[in-house]
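Structure, as structure tokens:
Here the complex is missing one protein chain, while the rest keep their positions.
Here is chain A:
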Amino acid sequence: MKFGKRWIPAHLLVWSYAVLLLVPLYYFLASAFKSNEEIFAHPFALPDSFGLGNFSTAFSSADLGLAVVNSALVTSVALVLTLALALPAAFALARSTGRLASAVEKVFSLGFLIPTFAALFPTFLLAAATGLFHTRTFMVLFLPATAMPLSVVILIQFMRTVPREMEEAARMDGASTYAVLRHVYAPMCLPGIATVLLLNFLTFWNEYLYSLVIIGPDPAQRTVQVALPTLKAITGTDYGVLTAGTVLTLVPVWIVYTVLQRRMQQALVSGAVKM
């Protein structure tokens, strides 16, 4: 037996860590349906009823509905822009043999060393200078830049696997450079594109500090990650509402993760190690 008695401590330790990961999730999910009294009296009991009162309070008191829309808007437009920038760039760099191209590629791969967070204040100045301070627009423009190194490097690796002959054949049929990208490279790099989209979906949806500083507190503009912590101030210590709000922000990520679990895990692993 491969996993004999000597593995018992290992099983115990790993599973207790797994429980540490699971308990907060369960607690949040259960508390979202309870009142404060129930939460304090029986923190781990199943809720008596599945009323959505806490959710609607969270929705109305922190304008969460609007914030979800804003987040969805920022995330999706930024994703489109990321692909629009990274696909042609990776296409060009993967096919090119020039010294310039390899220098540009090096610039992107060094980009992992620049921690996004470091330049918060200068970015804030940039937002002010371009007149886009306190708007979602700046975040839509800014987020793709943070994603550029990772996206370009991942896509380049996928594009290098496309056989040269495919392009030759398309060229022979009179395909333009754009058509080669659109009809030869893009379809063959779909797994790479999916990886890039998933990774960036996570980072864009979860982005907090820049959104807080640049979009600011205006309920018409702010994203859900900025709106969520304000619940603490608005509702005081109404844990039911607090947890309901948190659960709401997790739902989109949770759905995507559960549906695309394998691909998402691959994406996260490959993405992190490239950094």
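In this section, a contact is a pair of C-beta atoms (placed from the backbone, for glycine too) under 8 Å apart; a residue touches a chain by one contact, two chains touch by 3 or more; residues count from 1.
As a working rule, contacts and distances are computed from a predicted model.
Not every chain of the complex appears here, and the one that does not is recorded in UniProt as "Sugar ABC transporter permease", selected from "Sugar ABC transporter permease", "Nitrogenase iron-molybdenum cofactor biosynthesis protein NifE", "sn-glycerol-3-phosphate import ATP-binding protein UgpC" or "NAD(P)/FAD-dependent oxidoreductase".
Annotation: of A:Leu46, A:Val80 or A:Leu120, A:Leu120 touches the absent chain (contact as defined above).
In the full complex, chain A touches the hidden chain at residues 2-3, 6-7, 10-11, 14-15, 17-18, 20-22, 24-25, 27-28, 31, 40, 43, 85-86, 88-89, 91-98, 100-102, 104-126, 141-142, 144-146, 148-149, 152-153, 156-157, 160, 164-165, 168, 177, 202, 205-209, 213, 225, 228-229, 232, 237, 239, 242-243, 246, 249-250, 253-254, 257, 261, 264-265, 268-269, 272-275.
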